[in-house]
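One chain of protein is taken out of this complex; the other chains stay put.
In order of appearance the chains are A, B and C, and numbering begins at 1 in each one.
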Amino acid sequence: MQLNRSEMLRAYRQMRLIREFEERLHIENRTGEIAGFTHLYSGQEAVAVGVCENLNKSDFIISTHRGHGHCIAKGGDVPSMMMEIYGRRDGLCKGRGGSMHIADIEQGILGANGIVGAGSPIAVGAALAAKIKKNGGVAVSFIGDGASNQGTVFEAMNMAVVLKVPKIFAFENNGYSEHTGAHYGIGAPDIVQRIKSFGMPVFEYDGFDFFSVHEAARQAIDYARSGNGPAAIYGVTTRYFGHFEGDPQNYRAKGEVEMFRTEKDCMLRFRKMVSDAQLLDVAELDGIDTEVLALIEQSVVNAKAAPPPPPETVTQDVYVSY
Amino acid sequence: MQLNRSEMLRAYRQMRLIREFEERLHIENRTGEIAGFTHLYSGQEAVAVGVCENLNKSDFIISTHRGHGHCIAKGGDVPSMMMEIYGRRDGLCKGRGGSMHIADIEQGILGANGIVGAGSPIAVGAALAAKIKKNGGVAVSFIGDGASNQGTVFEAMNMAVVLKVPKIFAFENNGYSEHTGAHYGIGAPDIVQRIKSFGMPVFEYDGFDFFSVHEAARQAIDYARSGNGPAAIYGVTTRYFGHFEGDPQNYRAKGEVEMFRTEKDCMLRFRKMVSDAQLLDVAELDGIDTEVLALIEQSVVNAKAAPPPPPETVTQDVYVSY
Amino acid sequence: MAVKTMRDAINEALFIEMRRDGRVIVLGEDVSGGAGGTGIRDAAGGVFGVTKGLFPEFGEDRVIDTPISESAIIGAANGAALAGLRPVAEIMFADFIGVCLDQIMNQAAKFRYMFGGKCVTPIVVRMAMGAGMNAAGQHSQTIYPMVTSIPGLKVAVPSNPADAKGLLATAIRDDDPVIFLEHKALYSRKGEVPDGEYLVPFGVGSTTREGKDVTLVAIARMVGFAERVADKLAAEGITCDVIDPRTTSPLDEELILESVANTGRLVIVDESNPRCSVAADISSIVAEKAFSYLKAPIIPVTAPHSPVPFARELERVYVPSPERIEAAVRSVMKAG
Partner (left out) sequence: MAVKTMRDAINEALFIEMRRDGRVIVLGEDVSGGAGGTGIRDAAGGVFGVTKGLFPEFGEDRVIDTPISESAIIGAANGAALAGLRPVAEIMFADFIGVCLDQIMNQAAKFRYMFGGKCVTPIVVRMAMGAGMNAAGQHSQTIYPMVTSIPGLKVAVPSNPADAKGLLATAIRDDDPVIFLEHKALYSRKGEVPDGEYLVPFGVGSTTREGKDVTLVAIARMVGFAERVADKLAAEGITCDVIDPRTTSPLDEELILESVANTGRLVIVDESNPRCSVAADISSIVAEKAFSYLKAPIIPVTAPHSPVPFARELERVYVPSPERIEAAVRSVMKAG
């Protein structure tokens, strides 16, 4: 399906937002001001955005430890996210969640999640609610190559098929599970076949091509939304930074990341495709870049200047009532 | 592969032992003398025996909550098992395990297990030990249709493939997971395909035909023992009694069990096959029946008369040292 | 009021709450029973018959049989709760928390806190717990110490049919995740149960016997044992406050502390293993906050530090007995 101009511009802006958010965090991280573990999504933008551009606000996603990209793509507020990652009082989670637990239920974002594989069964439940309420909603969980081997993900796939819920399993193979190659951890010769064998269709995508992801996700989401039960998407992508900030990536060949950055980058590809096909004007895209950079800059400045959470909030919101 | 006379006689005796053990327990259970939950294996004998007749003493099996059959088939001592089920001091587990935890490590029986799906990862470990020790051993876990949906089983399948260990996944579809039909819980249209997709061959068997199970198991075990990594077997069977003792089985059609007992029974089939083919003499089989009945009778008499575990053993063997 | 078993009282609470609120759903293994079988549906109503009859009335959208996938059961409950439903998930035996703890401990319990207070996760996890049925090591554990230790969870441990009904209704209406533990050996226990809608608040213990000499705190099945001992000793002139906390989280500290302020002596009866138990927990609260009232050592009466054994003769000595409780009460009477 062809996207219209404003849809393409929006998608580009979302990808750029993620990219700049992450690249900036990578730099900021070295200042020591950002606490905890931070897992960056740079390189994978086409996947999050390709999926989420097919969703409504009332649809749900649930993310992984590498959650910023999915969160931004689903409409997470960038300045509030930045505040959260800096651990500030006015962060999206009041500084109690941080990078690994960024969430915005209002936007249908059921959170980044620090437990690999935990999101999929939760999304089955969100999809179940949509099915019971008959509100036409769907739920998506994102699943890394490493996560695809966790028992909870398999259980969720089977449960989703049994309950025939509108759930999309969005598999994202970025080549590595921490320091381990994807094909070491996945014993199956063909992971797509492994997913299909659970009883759902798999729509494959090229993770370096936004349009490919967008189309695969559209088909999967249509399938699920139409009451056919769960569907999956699968494709290969790459991450530019280490597993977490500080990882020297010596388990990757020298030059591997550089090659991806220069030859396969999803944003360069997007720019080239839309300008070659004369769908969008490069100047327009540059304008977005400038605007996004300013927003990120402002977000960082604000976050740095913002007050920390008051100490007494350490015991706030453990319960609704107790 | 053709079995010789003594192998066939032995197999028949093993099946008969299981059958009479279980049928007798079903009767004894009504006396109220047997405590706890008891899950009987009647009807499925061909599977346990068909598999275990291919194993050496030093190979390992791990069973399920429905463990008597696997245990007897792998060489568990029948009188000691009976004592255990009666909760006696001299039972196989000193009365501390009971039906659900019958085990005999010496015989390579890593136990019945009350947690559905727990056995498969454990058997992966036993197989890993065999691989590391290079002793030619294999490990088998038995997996019900219901258990096949538990996350731990999927994890174990993947792990076994990744580590290329000599592990056999013995799937036994007896049609029901407690009160739920097998095909309700297994969302996949084709469970064999689901197993295969993990990256191992599946050898299918007819669970009502001992020779079919024996041959499938032989191939799977040969495959694993030869260093090719894990393999699976899969087939359909049935259980004659309720999920646990006391279950009225009203989730099954009237006459379903009767039909299986008269038309598909694995022992009747065995007798018919070997006598039709003039491989064994019916009188010989009858002789085994008589001998087995006497052994079971004696086991029950002994178990009933045996002393209970002394109260102070309640805290025995929690640790080797503490 | 009518006399009912705890099983029926819980079943009634489920009916009432499901009729009252269309967002309440029930999910778990065999909660109806017979799905995909060749016989009848609602064949089981859960292995203990607690959810019997719900399927015929509420249908498959609201009474959901699942595969044997506990992580996915609790996970699905969590997700459905975040999306606006009020799921009551059944984990057949509490021991199976081993295969779904993450969704309870790291997900349900923590969402609200980690997400800045911007969501609720109103799930109830019903689990059958406890020894007394010779179900051996993997089907007999109480697990309330573990879940009580986890911030973000509430934990109910009813000791009688009326409380079971009232606490479950409260659990379902509560916006926080609740672990609801039903003692297997109490399912057939009968008692008066109020008709219609009935709520028992969380964090409010009940004093089932009043006395002046010893405070006897007991949990779930142990409450009956404690009462028996209290009644027996009352005839001798030793009188006990018997306190049933009803929920271990929140815990009615005040009730316990006030009682100890009167009696000066405390015995805690907990069917769990001793280490880091609720008995230890209550003891430590009292040793901190009511120390000056104490006349005697605090005696926990618990199971030993061993798994639950199978044989009748062993399980009998494993579970705290009225005799051991009586001995503990006598010992604190002697001590001070």
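The criterion applied here is as follows: contacts are C-beta pairs under 8 Å (C-beta built on N, C-alpha and C of every residue); 3 or more make two chains touch, one makes a residue touch a chain.
Here the structure is a predicted model, which means the values were calculated and not measured.
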Chain not shown, its touching partners among those shown: A, B, C
Contact with the hidden chain (one of C:84, C:151, C:194 or C:322): C:151
Touching residue (missing chain; options A:69, A:117 or A:230): A:117
Per the touch definition above, residue among A:19, A:88 or A:167 touching the missing chain: A:88
Touch with the omitted chain, as defined above, among A:150, A:174, A:212 or A:237: A:150
Touch list for chain A against the chain that is not drawn: 35-37, 87-88, 93, 95-98, 100-101, 113-117, 146-147, 149-152, 176-187, 249-254, 256, 308-309, 311, 313-315, 318
Missing-partner contacts on chain B, residue numbers: 60, 62, 91-94, 96-97, 101, 103-106, 110-111, 113-115, 118, 120-133, 137, 139, 151-152, 155-156, 158-159, 162-163, 316-322
In chain C, positions touching the absent partner: 71, 95-99, 101-106, 109-110, 113-114, 136-138, 145-146, 148-152, 249, 251, 272-273, 275-281, 283-289, 291-292, 294, 296-300, 304-307, 309-310, 335
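Here is the rule we go by: only the chains that are shown with their structure count from here on.
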Partner chains shared by chain B and chain C (touch criterion as defined above): A
Chain whose Cα centroid lies at the greatest distance from that of chain B: A
Whole-Å separation of chain centres (CA-atom averages), chain A against chain C: 40
Distance between chain centroids, defined by C-alpha means - chain A, chain B (Å): 45
Touching two or more other chains - residue numbers and ranges from chain B: 149-152, 184-187
Junction residues of chain C - those touching two or more other chains: 66-67, 69, 71-72
